[in-house]
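One protein chain omitted, others in place.
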Amino acid sequence: MEEQKEYFRWVESTYVNPEMDWRKAEIVSAGIDVGSVSSQMVVLCDGALYAYSNTRSGSSSPSSAKNAMDICLKETPGLTLDKINYLVGTGYGRINIPFAQKAVTEISCHGMGANYIYGPTVQTLLDMGGQDCKTLRLNEQGKCLNFLMNDKCAAGTGRGMEVIAEILKVPVTEIGDLSFDIDEEPEPVSSICVVFAKTEATALLKMGWSKNKVLAAYCGAMARRVVELLNMLTVEKEFAITGGIAKNKGVVKRIEKLIGIEALVPKMDSQIAGALGAAIYAKAFYKRQKQ
Amino acid sequence: MKLRKVEKIDLTKFEQFISIIEQVRDHHCEARAETMFYDLMIKLFRDVLSAVREGRPFITNTMSFPTEIYAAMGITGLEIDMATPFLDVFLDCESEIFEAAAGLGVRTEICSPQRAPIGWMAKGWYPRPTAVMHTSMDQCDNLSQTGNILGALYDVPVFCVNRPYRFWDQKGVDLMTGELQDAVAFLEEKTGYKMDWDKLEEAARLTLKMMEISVEISKLSLTARPCPVKAGTGFFIHWIRMAYAGRQEGVDYCQAFLDEMKEHVAQGKGYAPQEKYRLINLFTFPMGQHELIHWMEKEVGAVFVAEPMYHHYNEAELAKVDPSKPLEALARYYYLEPYQQFYGPLAEFSDMIVNDAIDGGVDGAINFFNIKCRMGGAAARAIKDQLKEKAGIPTLTMGADMMDLSPATGADLKKLLEQFFLILDTAKKKTAAA
Partner (left out) sequence: MTETLKTLEEIRKVNASFPFSEPARKWKEQGKKIVGWICINVPEEIIHAAGMLPYRITGGDEEITLDRANEYLFSGSTCSYSRTILELQLRGEYGFLDCIAAATPCEGVIRLAEVGTHYHNIPILPLLDIPRKINERAYDYYHGEVVGLKKNLEQFFGITITDAALANSIAVYNKTRVILQKLYDMMKKDTPPLSGAEMMEILNAAVRMPREDYNILLGNLLKEIETTGRALPAQPRLMISGAVLNTSSFIKGVESLGVNIVADDLCNGSRYWWEQVEAGEPVRALARRHLLAQCPCPRTNPQHMRSEWLMETAREMRLDGIIALTMRNCAPYILNLPMWKTKLEDQGTPVLDLDIEYGGGFSGQVRTRIEAFVEMLSLEVEI
């Protein structure tokens, strides 16, 4: 029997900074971002990145949070939950993380996380998450001044991409490169509603379109919808992207082309931005608590 | 996006549009009613560009402000929410325009002919007017308010004309007349031009003539077999009556429209090779769906013999008009213009529809049904039930949008129509068998 390949799967990962010793830190703060598609944990030592995990979410928020934590702390020698001074939860499941001291929205956390990853010059942040897509206006401290969310449809979301990956039987991690391996950029599909995606994709393939061309059309359509959202808040440089789809060149490059601005290149996995921001807030809350 | 004054105006697209519709006029018209329509549109847009370039006053209004007033004052005017959808469709820039409007917070729930003007001004692609006039076109909520946004975008004065809900009583007419008096005073102040009251009386007479011709058009359209009206031209005559109200060109157009119909009647000719279904149209065709309309007329043989919102006049009320009291006449024209009534009391326009359906011997009704419309659109079910009960005909209600294709594409609409024609076939067989 043919093995059922899961095209939506992407690689889970962990990271530990080998040069840091958490025991030497004054404040060990952590953040957990529980999303519908992925969950991350980030640990900071005195505000500097020490460790993180990037995992697939499970069926419940508490179990997703615990899983992300277990995987992260497995790599950190001797660091256990009780040694963490303060933990903030964020994301879709933020109010259901039993071991978090406080919950802060992913909007505030992404801003703070982006500020860490990209620096203080980021004014426009685009986060393309698992089930929603948002644009933030940030100041130099990473504070959110204004935001717009689209959680009504799959445009610019991980879920939307996963559906296409499954329909076309292409691993989601390869979509970006494949979408550029074409002769000519096609017109973006008119309806990128995932409900119709299967019908539309089948029709295009029947018309003789290659898989890559269909991917290009979908990435193009997604980019367009995302840019509509971006333009509602206007795009001010510098522009940066967080979230799973930040890794999808197919969508990112097309967005950059439409807005005429290149996104900053992250020096680490931008999918951790939410948990990172949560960990930064955790440190600040701990300090305030001690005063 | 913040609502700030638009500083830079760029009329490139506005100018481009004129060349495009010149091409359409020269290559894509079948009926004279179409060619003449485009001629008059070209003239209208050219006049606007001249006025703006020569520094003469230019007034823009949202739907249904009585443009006889411009004619009598020698002011150049343009109705922005009929112009901008046209501009969008021919320049193919709907998405940019809607995005600009969305950026200001004007959501997609607002009907596209009202988002388009906001988008055009937000982008600075529309000429800067001296002032914006608006009124609610009976009870449309959008039109009661969009004028304010337009005025704010270009930082120009705005004037609102109050409209009564019930319009056949003297109280309603008096309210409108008083409002139009104020509107004239406002225009005199802002443009520096004076109202010529003799010219206004003449303009009122010309509009009356247009309406009288339109009554004949309506009767002929309903009764002649085959139907002598080219699909889609109802919308044209409606726009010409509004844009050229009080002007000889308007009268000439209406007369030419009627004459062309009479020629077809004399020759026993319609525009459909074979007339299979006689239909009543309950709302504006979605713009840009030319292929669909073409398919209906030429391949299916579905003709629209009744378009009450473009052709149906209340003759008893028309008889009350006295052009020697021009402002009062204009107040009455407001309601006589059938399109207005679709945005007013339900009983009024459902009666118009039912009567036309019966007089036209219609097989079925099509409601292109602008899904964003809270007046015409919201009443779709009630109208459908009235038509069934009083005229015995089925109605196809299609969720479309006047210019935004995202709710329903041409292909989607075509499927629905095909199914509806099958229903009409079945109904015909039943009647034949009975």
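Order as written gives the chain letters A and B; numbering starts at 1 within each chain.
Here is the rule we use: a residue touches a chain if its C-beta (ideal position, glycine included) is under 8 Å from a C-beta of that chain, and two chains touch if they have at least 3 such contacts.
Values in this document were obtained by computation on a predicted structure and should not be read as measured data.
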item	value
Option touching the unshown chain, where B:D81, B:E99, B:E179 or B:E201 are the choices	B:E179
Residue among B:G74, B:G124, B:G301 or B:P345 that touches the chain left out of view	B:P345
Sole contact to the chain not displayed, among B:I21, B:C160, B:L279 or B:L292	B:C160
Chain not shown: contacting residue from A:A68, A:V104, A:A197 or A:V227	A:V104
Hidden-chain contact residue, picked from the options A:W10, A:Y50, A:F239 or A:F285	A:F285
Where the missing chain touches subunit A, by residue	47, 104-108, 112, 141-147, 149, 151, 280-281, 283-285, 287-288
Absent chain, residues of subunit B that touch it	2-4, 104-107, 109-110, 136, 139-142, 144-146, 148-149, 152, 158, 160-166, 171-172, 175, 178-179, 182, 345-347, 370-375, 377-382, 385, 399
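Just so we're on the same page, only the chains that are shown with their structure count from here on.
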item	value
Residues of subunit A that touch subunit B when the two form their complex	190-191, 228, 231-234
In the complex with subunit A, residue positions of subunit B that touch it	1, 99, 102-103, 405-406, 409
